[in-house]
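Other chains of the complex are left out, but the ones given are in their true place.
By written order: A, B and C. Residues from 1 in each chain.
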Amino acid sequence: MSRFDGRTPEQLRPVTIQRGWSKHAEGSVLVSFGDTKVLCTASATQGVPRWRKGSGEGWVTAEYSMLPRATNTRGDRESVRGKIGGRTHEISRLIGRSLRAVIDYKALGENTIVLDCDVLQADGGTRTAAITGAYVALADAVTWMQQKKLIRATAKPLTGTVAAVSVGIVDGVPLLDLAYEEDVKAETDMNVVCTGDGRFIEVQGTAEGAPFDRTELNALLDLAVGGCAELTAAQLAVLG
Amino acid sequence: MSRFDGRTPEQLRPVTIQRGWSKHAEGSVLVSFGDTKVLCTASATQGVPRWRKGSGEGWVTAEYSMLPRATNTRGDRESVRGKIGGRTHEISRLIGRSLRAVIDYKALGENTIVLDCDVLQADGGTRTAAITGAYVALADAVTWMQQKKLIRATAKPLTGTVAAVSVGIVDGVPLLDLAYEEDVKAETDMNVVCTGDGRFIEVQGTAEGAPFDRTELNALLDLAVGGCAELTAAQLAVLG
Amino acid sequence: MSRFDGRTPEQLRPVTIQRGWSKHAEGSVLVSFGDTKVLCTASATQGVPRWRKGSGEGWVTAEYSMLPRATNTRGDRESVRGKIGGRTHEISRLIGRSLRAVIDYKALGENTIVLDCDVLQADGGTRTAAITGAYVALADAVTWMQQKKLIRATAKPLTGTVAAVSVGIVDGVPLLDLAYEEDVKAETDMNVVCTGDGRFIEVQGTAEGAPFDRTELNALLDLAVGGCAELTAAQLAVLG
């Protein structure tokens, strides 16, 4: 059975990871998973938030947002509404947690890296594209800090790599990397964040329609682990 | 090996579900999982939000909040800060999704039920206690609506039951229903929402320390399914 | 003439003051005036707000809030609306002023006590129940600070006791401690805060219908002074 765009169930959309997109940021990536395009910038600065001062440890955080017309119908700007929506909060927190899972705070020293993930065009899987791209921007920012001697030469702030992908069950079939058209029809939707060695950082599965059983959960996890491995390979390829 | 409070790894804390706590709400429950106490009220009203009018379908939503001194250290009120934090948003959304998973919107008709889950005292597992208690308040509100003839006598708006529990790995050991003292030490933390027949509505696992592998994930899911079954039994017992 | 619930005009509703409700707070009380239930917690911390630093004097403040379904009809959360309403502001300020009236700032030293008064169920007189309960929580917090040696052993931060009650004129009859059903019909509504020795800290009388004359004002003050004396006795009883 082939999908609406001709993919097999276990096939990713075309993935591109363009490094060095921005002239200003210490790390910057324009990542695309099919028509989903996310601009990820890493801003590295000396110092840490007040609550962490004097700890000798660094901090990594993330903010996710969508341009108002990234989607098919224009959405109001959160700046205009004067508050951040629950979905935005949730995804920003997910990205931050995912990246912190591969950070050695001591090795980073009292430095902060902020990842901004702005969705320029959305077609499903924006949060997983954001995590996958943000990892590359983060790696570039860490390298930049080492070159600037802001981190000790022998320190290894990154303890591994991180990639993420969505999976879901559509018409009873488990599928990898859902496009928007599939996402809206999915009975179950899961986002999985993996390290490069195939372990889990985050597993978030939600029954959108009927509840799912253990067999379905296992099938989705299998797909996700395979997809993350491919994305890890793509990350390593662009990082040289 | 016994836990700090004498429990075995697969043991819940003492659970109480007190129905009819409030004289005003259509359904109200004071639920406790050990020292965690959450007041869950269900407010049933005729009519639905504007975007749903004319659909013939109902709506269920939830809001979660903590009293400022529910925790060991006083936290600022979100009303005073003028905005809702990401964690609050995230949990409110989780509770709402979990309960909607067992709602037949058509059978509910154009009625709305709002679940308010206010944590009076926190000791770990507030979101899972909230879901477990809110289900009972929701069931009482549905019954109230049927008694008031606001829902057809033959309609069955509830398609199942919902319970939730946290699980986690502490010092390498998978544990059920973490108390706060365990939660802060957990390497992996997972919240699982199940239907009464043992299927999954939501699985949210997060590596707080080291990433977790498939074997650990499976052990946690086993514990959670068992815990949810016990909670389901407790819910059915109080609902008579 | 007897009232809707069988009370005489000068009779309080059943009052309960349950100390030590919370495991976390330095002082905590669940107070009820009939069906009105307010959870009052006192959070004691070292240090004072910036504008008071170096003065050698402490600070006491209060925040009042209602759970959304404390009332007969659900109200929006102020955190969701993003701002605090005028009524909430007004009552928070009243509670703070009332308690500060019996505080010797010098004796308290540079410590702060915050009183949180959260109405779990409302049936008239929430602000007066809050003040009456908060005093007991405050007394417990002061004792806790003395036991922890955060206040000098010989210091007496509390210069007296505080209790409060509502009075009003319903169908031309002055009544003590109005329940909600009476409150909505009252022509005049007054909240009175007294010290244990019968003097006034705050007198707030409002004509809801026709203006009131000096004779009516005097009758209401007589009732209030009597009610506060009974509440003072109840406070002293629970404080041992």
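Assume contacts are C-beta pairs under 8 Å (C-beta built on N, C-alpha and C of every residue); 3 or more make two chains touch, one makes a residue touch a chain.
Only a predicted model underlies this, so the values are computations on that prediction, with no experimental measurement involved.
K.L.:
Could you tell me how many identical protein chains the full complex contains, when just 3 are shown?
P.N.:
6
Heads up, the rule we're going with is that only the chains that are shown with their structure count from here on.
K.L.:
Using only the C-alpha atoms, find the rotation that maps chain B onto chain C and quote its angle between 0 and 180 degrees, to the nearest 5.
P.N.:
180
K.L.:
Using mean CA coordinates as chain centres, what's the gap between chain A and chain C in Å?
P.N.:
One centre to the other, that is 50 Å.
K.L.:
Could you state the distance in Å from the CA-based centre of chain B to that of chain C?
P.N.:
Chain centroid spacing, chain B to chain C, equals 33 Å.
K.L.:
Measuring centre to centre with CA averages, how many angstrom lie between chain A and chain B?
P.N.:
28
K.L.:
In chain C, which residues are in touch with two or more of the other chains?
P.N.:
82
K.L.:
Looking at the complex, which residues from chain A come into contact with chain B?
P.N.:
So the residues of chain A in touch with chain B come to 83-87, 89-90, 92-93, 97, 101, 160, 190, 194-195, 197-207, 210-214, 217, 221.
K.L.:
Please output the residues of chain C touching chain B within their complex, sorted ascending.
P.N.:
Interface residues on chain C, with respect to chain B: 22-25, 28, 35, 39, 41, 43, 45, 63, 65, 67-72, 74, 77-80, 82-84, 88, 114, 116, 118, 120-121, 123.
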